[in-house]
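Each chain you see keeps its place in the complex, though not every chain is here.
Note that the chains are named A and B in the order they appear, and that numbering of residues resets to 1 at the start of each chain.
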Amino acid sequence: MLIVMKPQATEGDIRGVCEKIEALGYRAHPMPGAQRTAIGITGNQGALEAAEFESLAGVAEAIRVSKPYKLVSREVKNEDSLIRVGTGENAVTIGGRELTVIAGPCAIESREQAFAAAERVRRAGARLFRGGAFKPRTSPYSFQGLGKAGLEILAEVRREFGLAIVTETIDPENCDLVEQYADVLQIGARNMQNFSLLKRAGRSSKPVLLKRGMSATLEEFLMAAEYILSEGNYHVILCERGVRTFADHTRNTLDLSVIPAVKRLSHLPIIVDPSHGTGQRDKVTPLARAAVAVGADGLMIEVHPQPERALSDGCQSLYPDQFEALMEQVSAIAAVVGRTTAKSLPIFD
Amino acid sequence: MLIVMKPQATEGDIRGVCEKIEALGYRAHPMPGAQRTAIGITGNQGALEAAEFESLAGVAEAIRVSKPYKLVSREVKNEDSLIRVGTGENAVTIGGRELTVIAGPCAIESREQAFAAAERVRRAGARLFRGGAFKPRTSPYSFQGLGKAGLEILAEVRREFGLAIVTETIDPENCDLVEQYADVLQIGARNMQNFSLLKRAGRSSKPVLLKRGMSATLEEFLMAAEYILSEGNYHVILCERGVRTFADHTRNTLDLSVIPAVKRLSHLPIIVDPSHGTGQRDKVTPLARAAVAVGADGLMIEVHPQPERALSDGCQSLYPDQFEALMEQVSAIAAVVGRTTAKSLPIFD
């Protein structure tokens, strides 16, 4: 159920409604909007009585939410969510007019590699840096990431290049460590329904980038995000990264139709990862253009200073020059769909 | 095998090589190029000896074609194929710089409906008109099209509005009739591996629009086109229209990555049908933008003067006003990727 407050409702009115909800044993999710505040209720078994809330001070109406997902739904919050990432000079807003570009290597391999990548993606206009310190790999014998040493390098990258850091967390305990370093916690496709991790991320103060599972329906994707919001963290960015089909000309099949589908149902921003979505370097830029054209809020791109020597996902990583060309092209598309990009910000001055 | 002629080879040299090929019981496919002619050989069982051809007059070299598809391959023909459609004032070239837009209703229902649609799509900038006279329907009890009467209406649309006509043919016998009316023969997704129909279309003088089957791999798609070319009709336009996956938020999953994949392997043009690709009116325009951004040579869009009254596929058909808006948007994207559109040509004057 959603309690919509009157425009003139006071802080006290809002607090009163939340206290009433919690006294009944449920959870209150106040969501301030431009015009007025709404308060989502979760934790109830079965339907609630609207009348019980509509008589409280400051309440405009109590609305039943028809979808299985509640807090992620446009029924509960109609305006697009803006997710603020980083602080001070590194601060970026995701979901607004500016197209978000996250770029960097699949895995952090060394300080040199990370710095070389960061310098180039920053110069080309990326505002966020990606790089895995903890890598979930299909084989137990593959490179699993540098771990804490990788996180330290990422912290240096942030300081040195003014890039906000997006990096993956792989289990609840690991989240304790990663959230000390990351500006955005990434949850990978294989963990989209790792509900323990989703709940833990839901108790973090850091925004969460949630990748769609390889065979997740739209409803399952939104329900996974709902797990995070239901624990109190409303700062979730969705990410389409391709789904698994019979098609064998790409590693996954990038499902760009999910972008307008999400936009219709949810207020959360959604970005696209054409690197994993195609698995092939020469397909990344065309699909990045398409992602911006379809209406995505941003892109996540793998860039490596020497892709042929990468310890993971080399064949889908762009050369820095290719990333620069990509930024040129997506900036032009972005302009057509009413978005801006920070294609080329001055650094070191 | 591919016989590459010398730049200075004469008509007689080319004829000589073709005769030699046919004397051996194979089929020769001469393909004139900007610089020089190549001659594809099909019909052989097992490998051929290069030496047997390299000694002939005018031959530069004989190259083994490594792919299972031959005539559709860039190995055989490196330059993009340009497909000329229609004649006189209706003439259009597909695969060149101008973005091709095919629009019209799913099925021809009446002269009034067809004219109303044609007038609007023409005015908005479409150069080709689509509309089914013979409709393959999942149920034997659904509307199966007006048949020959529908073709007559299509011929009137061509005369009246100067639009080239794209319409579906459903079996080899039916092709005899349809090719008398159509400028482009459409082969639907369910018939992508109807090899009798492919061979018949391969003997037609009309270009063929071949839709990808619902679960066709890229190789199967190109092999289906190869059937048409192997019979001598080199004027094939491919069309991505969505594939079948577990995803349930759209009717099909539009696989835009197939566009750069086709471009890499084949010289044939490829367009996108976001109407069938999504099955939902509100997804058509975003995916049309994405299709142009990814590099498609054109679009095929369902437009109906009154979608809510359509006899088939109403919920994916655009209102004429929506189609106009789509044309505005894709024209802007087209400009960014180096293409032109005929967004708004004068008619009736």
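Here, a residue touches a chain if its C-beta (ideal position, glycine included) is under 8 Å from a C-beta of that chain, and two chains touch if they have at least 3 such contacts.
All values reported here derive from a predicted model rather than from experimental measurement.
Oligomeric state of the entire complex in this file, given as copies of the one sequence with 2 shown: 4.
Heads up, the rule we're going with is that only the chains that are shown with their structure count from here on.
Spacing of chain A relative to chain B, judged by their CA centroids, is 39 angstrom. Considering their complex, residues 215, 217-218, 243, 245-250, 253-261, 264, 277-278, 282-283, 286-287, 289-295, 329, 332-333, 336-337 of chain A touch chain B.
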